[in-house]
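Of the protein chains in this complex, one is absent; all others appear in place.
Let's turn to chain A:
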Amino acid sequence: MNDDLLLLGGKEFSNRLLTGTGKFGNHGQIPKMLAASGSQMITVALRRVDVSEQSENILEYIPKNVTLLPNTSGARNAEQAVRVARIAREAGCGDFIKIEVITDMKYLMPDNWETLKATEILAKEGFQVLPYVLPDLPLAKRLENAGAAAVMPLGSPIGTNRGLETKPLIAMLIENACVPIVVDAGIGKPSQAAAAMEMGADAVLVNTAIATARDPEAMGRAFDLAVKAGRAAYLAEMAEASTFARASSPLTGFLDEEQP
């Protein structure tokens, strides 16, 4: 029995890999990837959901046992993000919402200020808010106080596959936050996901690295294993690194032995 559960927005998850739907060449790959990765939560850009159901609906490809995390991708300010969240709820996507407010089209950096504003409004309305942010400790505390269900700092800019470039800043959040820290964006390799989990992240969200792999299903499986390995290593409490060699069996230990 798995007693290491992730509690997110009042819901328990036994798997700590969150996935995305954005870049698949075919919606049909999504359920296969979910099955292989064991991911229990998947983010969907509401901007690509046809709520009028005129055309193919991406939501049909997400199994019922997987929790939907609609996101506000495309929103340029808090007001738009709030509107998107409300539409998502009305469309039956549940209470989880990932706030993604991006005003910069070149690096796609999240706008922390607008994200905080949207979080404050939506948390009051009963949403389980997961804000996607640049890692910043004072902001994370304010998001927490505003009622965020988690904080999602970026490892590096969206889609770059550059890994944990913001590692020291994420470490501060992990050390000080009272809500789960989900590393989102920039993770390009399973080893980078494992590294995030080893440092104590509660979960990671991976989209590009899985969706754009030659075999998304196999890559989903690889990320699942990496996240599990990283989490296990974190729980096992790794020994500290040091500059100089430390022998497993000290050569001078006999000097401390009690003389008869």
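Assume contacts are C-beta pairs under 8 Å (C-beta built on N, C-alpha and C of every residue); 3 or more make two chains touch, one makes a residue touch a chain; residues count from 1.
Simple rule for what comes next: contacts and distances are computed from a predicted model.
Enquirer: I notice the complex is incomplete. Of the names "Na+/H+ antiporter subunit C", "2-iminoacetate synthase ThiH", "Phosphate transport system permease protein" or "tRNA (5-methylaminomethyl-2-thiouridylate)-methyltransferase", which is the UniProt protein name for the chain that's not shown?
Expert: This omitted chain is identified in its UniProt record as "2-iminoacetate synthase ThiH".
Enquirer: Of the residues A:103, A:145, A:176 or A:191, which one touches the chain left out of the display?
Expert: A:103
Enquirer: On chain A, where is the contact patch with the chain that was removed from view?
Expert: Touch with the absent chain occurs at residues 22-27, 47-50, 54-56, 74, 76, 80, 83-84, 87, 103-106, 108, 159-161, 208, 211-212.
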